[in-house]
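Every protein chain but one is kept in place in this view of the complex.
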């Protein structure tokens, strides 16, 4: 898989395990630069545009910190009301403009499919930082990187994905990477929010073992990794459905007594109530470390898309 | 004309053709740095403030990319609701503050005349990035630069300015530069949106040939440059007037069959419907290149106002 000049819109673009491992290995090499222990200006001649047409503190700051740690310059737009899009400009035209201003474009947009539309007009490398309930590939890659760092491997694990599996782009993007690994997936969700068939079909095609349950209790004794997700109100058309479901899958320190000693707990953040603060002191509570892993992972991708990863 | 320390609020400040050509020549020298082929840190010790009290993705990102490509640092404010102005502070006081924080101030503001008010209090160099339906001098200069790049000259051309010529600050600013050149101007607008007399008077004084028509068809066979502009809803007090006029001047690939083979089509962007997407494939469709020309042009001006253009 060629990363130089890549327009990364979806984890479906990854053709094999080797391509994923190459990204994770490069992220690992970025660690001393991500933490500020070492310093590089390898991208000092590059301008990177971060266009966030949907609020996202975490993803925006993470990408910007990653770019700056590589010495790159950043131009940024936040909030659709300040943008040309608001004046009725098409996404394509915005890209045809911004490619003159920046060497790499990172975009978050509230509408599914917007990343593909952007790339249809863009001649520069691109990273989709989330397009509605479409994809969020760098989140999935940093999740993979976190599993590998926390467990030492991604194979031979029992990984539970918990919460809103229907609308959660994070877990979808993740499954398109996990399909290349020899782990067992357990989908834990209410019936209304089950993993879509397009995802489970892909897993079957790749002979990935998975099961579907609707109770957190059942998976606690067996799971090596518990990946919690937020039940996002903005994904529901009916507020009553949201209120009925949002508290159904809450992890507490009490519940964790039934879990494996070395269980790893992940969450893409921000969390609301689905992980109780009593869990934070658990040694396996990896969600803030997971957020931190976004820096080396995104540094790796940015450097790779600009062909500079070997110069570090 | 002295550029070091200049407060550039209007293209009316340009006293002659030589001053314009000097800016365009300097922009030309910036090209390899603007495209990232060469790297400079000539402004690494300078902080530039970009204050955008009115939304404008394009102009803001263009100025910021230009400043960063010169190695400058940027402090930025976007949106009037986040600003001290919103708390009732005068523009003058804002300038007396910000001149302690930055070496050069770039401001966009929704009110005509605000650039002059800002400069009355400011001791630093300044660039007006658009003040309501006042002026937008860097847009006009990059338009001049685009004409010169596309046609190899600015003289001996037939240049059609099309659309809202009454409220369009872009075309006004442009005319105050074109008045020094030996080209012929054709103003194409509905009667309600004709070029104001203050502009045509200035052209007459400079013996610039111009004509006024209200149909796009008439100018197609003769125009070397067709400069389309958006009919901006926000400039109209009456929405019905807007709706009646907005589609009157739409350029399509079909229409362009009547145009000169080597016609150049320009637009300050964002475009709405006034240039149909069918035009984009035309070799003379220069509007995205035009946006790109904002980088070397603004790099030139920033460097010149800070007295560093010869160090590159």
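As written, the chains take the letters A and B, and residue 1 is the first residue of each chain.
Following the convention adopted for this analysis, a contact is a pair of C-beta atoms (placed from the backbone, for glycine too) under 8 Å apart; a residue touches a chain by one contact, two chains touch by 3 or more.
Just so it is clear, the structure is predicted and the values come from calculations on it, not from any experiment.
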### Task
Identify the residue among B:38, B:96 or B:258 that touches the chain left out of the display.
B:96
### Message
Using the touch definition from the top, which of B:47, B:117, B:213 or B:312 touches the missing chain?
### Response
B:47
#### Entry: Residue among A:118, A:269 or A:306 that touches the chain left out of view
A:269
### Summary
Hidden partner sits against chain A at residues 36, 39, 52, 55-58, 60-62, 64-65, 68-69, 78-79, 269-272, 288-289, 291-292, 294-295
### Task
Could I get the residues of chain B that touch the absent chain, sorted low to high?
44-47, 49, 73-75, 77-79, 81-89, 93-94, 96-98, 100-103
